[in-house]
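Note that one protein chain is taken out, while the other chains of the complex remain in position.
Each chain carries a letter (A, B and C) given by its place in the written order, and its residues are counted from 1.
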Amino acid sequence: MNPVRKQRLLITLGALAGLALATGLLLYAISANINLFYTPQQVAEGEAPVGQRMRVGGLVVEGSVRRDQETLENAFDLTDGLGTFTVYYVGILPDLFREGQGIVANGTLISESRFDATEVLAKHDEQYMPPEVLEALQRAGHPSVDGSVYEAEEGVSY
Amino acid sequence: MQDSRAEHRSQASVNMALPGHFYLISLVTLLAAVLTWFIWSAPVLPRSIWLGGGWVFGVVFYFGALRYPDLYWRTLERWYHELGSPRYFYRLSGLWLPWLVAIAVVLCLTGLVWGLAFAPPHHEQGNSYRIIYLHVPASSAALMGYMAMGVAGLVALVWRLKMAEIMIKAIAPFGAVMAAVSLISGAIWGRPTWGTYWIWDARLTSMLILLFLYLGVIALQNAIRDPRQAGRAASLLSVVGVINVVIVRYSVDWWQSLHQGSSMSMFGTAGSAIHPSMLAPLLLSMFGIYFLYAVTVLVRARTEILWRERKSQWVREEVS
Amino acid sequence: MYFDSFAALWQMGVHGPFVWSAFGIGVALILLNVGVAVSRGRRVRRDLKNIIRRQKMMQERQ
Partner (left out) sequence: MRGFNATLQREVLLAMRSPAEVINPLFFFVVVVSLFPLAVSPTPDLLREMAPGVIWVAALLAVMLSLDGLFRTDEETGVLDQLLVAPVELYFTVLAKIVAHWLLVGLPLVLVAPVLGYMLQLPVSVLGTLMWGLLLGTPSLMVIGAIGASLTVGLRRGSMLLALLVLPLYIPVLVFGAGSLGRALEALPVNPVLAVLGAVLALALSLGPFAIALGLRISTGD
């Protein structure tokens, strides 16, 4: 083989090897759940490592919020319809925090039923509709309002 | 001397051994991939509409190409060669321009007036949401513009096509303005909605970097005196930049997700949750901005063509 | 029109300043950009015209 051809072959093989390596490393990183984001379902099924810092996201269960005005201790249940656990948080909850609303919390999973949050973030409503439509939907008892904003199986891009 | 040699070489590389079809197929596939990625990451319309439309187009194109292959390929090849020639491009764009201006003005005006005065308010944000009628079109135009610049850069590097270099130079300024408008309007909207003008949210950060990349391309072009060299350097930078934009989107997503949650992702998840009465003016202004983009790109490209070809006979006839 | 009057349109509840300043800055930037592109095109055309005329005059003089 002439030297130029040989060099080009070397370059091509090297570049391909590099690309393969990059793909492999990226796949490993993705499979390792780099975000450390877990849904209540994953927590219920024991997929989330207990005792580690992580993020969880889900809907606040209606009627589950317990606030202590003195100590600012809050507790509420978080669900995605497939699993539920209780979040404990000391501090002021954000303005958009409401029952039935989607939230994201940072903190530590103490057990499969208890999550100690250091931060609670309310998820912005993605639905764009006029107030009349909202009222009409609520009057008709439409389930999609306030509920289906959070789609557990989609994984949600936070 | 230098010029004629480059001219000769670019002629030679157009007539390379592989047939034109090969490059055309690759180009169309690449465009489709880029478009799919873009649509997937920012579904302003419901995905079903985009994908449905894409399928219809694809099926028509595929069967048409199967039945009348010669016609299709010859037409595409002709377009490719004709649009690659500055002179032809100048003449053609002169014919398009009045129509594009008219469509752009009509679409922008109806979209903005409808959005500002006639669309209903948002159920939570009240009237402040009306900024999306400027913000969303500007953001999407900035992103699309950068993708287009990357594709043009690739074409310019592979075939040394003069028109592709001119297109990059024409796209960059308006893209930078679009990114800036998107950032400014987003900041003003953020104040009543989130309570702050600026947060280091994934989308905001990547748009800021997009603006920097646009400015980098413009700066590089201005720094190099020789137009051909400047064009090729800018092509390389925009291709590298496209790869970077993709990585930045993921890296920033990952980075901010550990620190502060983006609780305000707009069109992040599947499907559009925009009510039709709000979507219609949004789509109008979006397409209006796209047409406006096309108008300015064509105007800039025509100026650049005139200046670069100033020594040729057709420009003399055209000008005087 | 959704609003009752032009004053209401201008005020937009409490959001008037935000909406109108955003649109003002945005539209101004876009129009400025279009204007710059068009005026640059005109200038280049005019310059080229002058250059060509001068060259013709030179040729005729010779």
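As a working rule, contacts are C-beta pairs under 8 Å (C-beta built on N, C-alpha and C of every residue); 3 or more make two chains touch, one makes a residue touch a chain.
Not measured: the values here are computed from a predicted model.
Every shown chain touched by the omitted chain in the complete complex is listed here: A, B. One of B:L76, B:I224 or B:L283 touches the chain omitted from the figure, and that residue is B:I224. If you put the hidden chain back, the residue from B:L213, B:M278, B:L292 or B:I305 that touches it is B:L213. The missing chain lies against chain B, touching residues 2, 157, 209, 212-213, 215-216, 219-220, 223-224, 226, 229, 232-233, 236-237, 239-241, 244, 247-248, 251-252, 254-255, 258.
Although one chain is not displayed, its contacts with chain A can still be listed: residues 3-4, 7-8, 11, 14-19, 21-23, 25-26, 28-29, 32-34, 36, 52-53.
In this section, only the chains that are shown with their structure count from here on.
With centres set at the average Cα position, the gap from chain A to chain C is 45 Å. Chain geometry summary: the mean Cα position of chain B and that of chain C are 20 Å apart. One simple way to say how far apart two chains are is to compare their mean CA positions; for chain A and chain B this gives 32 Å. In chain A, no residue touches at least two other chains.
Multi-chain contact residues of chain B (touching two or more other chains): 120-121. The residues of chain B lying in touch with chain C in their complex are 112, 116-121, 126-128, 130-131, 134-135, 138, 173-174, 177, 180-181, 184-185, 188-189, 191-192, 292, 295-296, 299-300, 302-303, 306-307, 310, 315-316, 319-320. Chain C makes touch with chain B in their complex at residues 1-3, 9, 12-16, 18-19, 21-23, 25-27, 29-30, 33-34, 36-38, 40-41, 44-45, 48-49, 51-53.
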